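What you see is the complex with one protein chain gone and the rest in place.
Chain nomenclature is as follows: A, B and C, assigned in order of appearance, with residue numbering initiated at 1 for each chain independently.
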Amino acid sequence: VSQDRLLELARAAHVRGWTWATSGNFSCRMPGGIAVTASGRDKGRLGPADLVLLDDGGLPLERNAPPASAEAPLHLAIYRLLPGAAAIAHTHSLASVVLSRRHAASGAVELAGYEMLKALSGVTTHEHSERVPIFANTQRPETLGEPLARALKEHPIHGFLVEGHGLYTWGRSFDEAGRHLEALEFLLECRLKESP
Amino acid sequence: VSQDRLLELARAAHVRGWTWATSGNFSCRMPGGIAVTASGRDKGRLGPADLVLLDDGGLPLERNAPPASAEAPLHLAIYRLLPGAAAIAHTHSLASVVLSRRHAASGAVELAGYEMLKALSGVTTHEHSERVPIFANTQRPETLGEPLARALKEHPIHGFLVEGHGLYTWGRSFDEAGRHLEALEFLLECRLKESP
Amino acid sequence: VSQDRLLELARAAHVRGWTWATSGNFSCRMPGGIAVTASGRDKGRLGPADLVLLDDGGLPLERNAPPASAEAPLHLAIYRLLPGAAAIAHTHSLASVVLSRRHAASGAVELAGYEMLKALSGVTTHEHSERVPIFANTQRPETLGEPLARALKEHPIHGFLVEGHGLYTWGRSFDEAGRHLEALEFLLECRLKESP
Partner (left out) sequence: VSQDRLLELARAAHVRGWTWATSGNFSCRMPGGIAVTASGRDKGRLGPADLVLLDDGGLPLERNAPPASAEAPLHLAIYRLLPGAAAIAHTHSLASVVLSRRHAASGAVELAGYEMLKALSGVTTHEHSERVPIFANTQRPETLGEPLARALKEHPIHGFLVEGHGLYTWGRSFDEAGRHLEALEFLLECRLKESP
């Protein structure tokens, strides 16, 4: 059932245009580890065989499993830092890539005054300023655990951007992860429309 | 049948991308009250169980009903002010959110010279200027009844914007509500394209 | 069969987002007259009952027919001026509305250097400049026959814009009409992207 919801989350992101060219990856907690999308799969035709089960150390729990997404270590780091997270979505949308490059120098995109902020759990009014930190891109995604840990100490956050690479967000349930994803993508698109 | 049309109206808005992250809400008059979408539902998978029946005072007509949208009181206020309204759509589109923020200081978006204005009931020529008022956002949506009452005294209007929050529109039938929704969203998108 | 193709042409335009809020109208020649979409129909759920048969003078050929589109007289004027036209599409797209307003003062949009121009019948090279005339909008659409006749004498054209109102195009077959429609909409979108 979790795996069905995970595939559904990935497909919903795909139809919105956020995972072109096999980009994006998605995971959820499972007993003893996580399920994560396999490396290099077309998110438009994802099936159960495109998911890999990893233990908490990132080792495959099944023989002959295809390689997990190269960003699985970052997913594991997020689950370690956020014990409540049940599912993680990483999208590679136009808005998140463009804004992550534009605001890289300032280290964050600030989102304030939007009613949509209330779709982020714990936010109860549009009079809120959400800081979406931007981390430098790296080919060693597990190293992003460190700046993420620092960011989490400073502010409660609901997601982060990686420069030129896209958005990571999560939720304590699939519903929450999906809602955070749509809310953050919407807010980033607003920002892009506001200053194109 | 009304409920089917209400679900159809909500789904049509969803496929256009105007109700991401459980945003947006929709209602119609029923004998003795209104039917309104329940709070926090994904408009992409809305069914009859996601509608709540309220009496004219906003109290649920059925036991164990899920909570109605937090904006149901604003829907009720609109029905009180507009006795002819049969259905109301509130969308949370990019264009309505962006323009409502940009024009908040002037209190309205003016739309003039577009043939599409004729899709608004009572408008018979493109030589018309439609004033779409913008109200400040609030977490007590029922308080918007007051500025709406004032706006209705000044001009005939077909909808209004809430700053950073989106569009409200209505119709004397589902067809009219749906047409007003598409027409106003189209006109707002034109405005956004004209000065991005 | 012609009616099936006409419905198909209208639906294809609708799914592209060019006929929101019952806008747009479509017609084809029939023995003794034309078939045209009825007034005020949602192009997203168009069926055979939404077409009206008119004689060459614009009178309905069937009893109890719903009223034809208010722009049927302009369709008839186009068929009179262009004896080879078999089908006409009028779309109400964002790009055509926005550009028709922006370039209204100059009376035309010029499109040059695009390979897509070759989708317009008779154009054999991208080294072509296509003039798309823009006529002032009017609530008496039949009066546009006159400026159209003048425009046709000056240049071969494949379509025209009406200010704030959209695009008219046609073809000697349904295939050609559909191709001209997609080509002109594409070219207008290019122009809009090139100078937003």
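Methods note: a contact is a pair of C-beta atoms (placed from the backbone, for glycine too) under 8 Å apart; a residue touches a chain by one contact, two chains touch by 3 or more.
Note that the structure is predicted; figures quoted are calculated from it, not measured.
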item	value
Displayed chains contacted by the hidden chain, counting the whole assembly	A, C
Contact footprint on chain A, counting only the chain that is left out	20-23, 42, 44, 92, 94-95, 97-98, 101-102, 137, 139, 162-166, 192, 196
Residues of chain C in contact with the chain not shown	12, 113-116, 119, 124-126, 175, 178-183, 185-186, 189-190, 193-194, 196
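Note that only the chains that are shown with their structure count from here on.
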item	value
Arrangement of touching chains [line / ring / star / complete / other]	line
Superposing rotation of chain A relative to chain C, computed on C-alpha atoms, to nearest 5°	180
Innermost chain, where centres are averages of C-alpha coordinates	B
Interchain centroid distance [CA atoms averaged], chain A/chain B, Å	32
Inter-chain centre distance, chain A versus chain C - centres from mean C-alpha coordinates, in Å	45
Chain A: positions in contact with at least two other chains	196
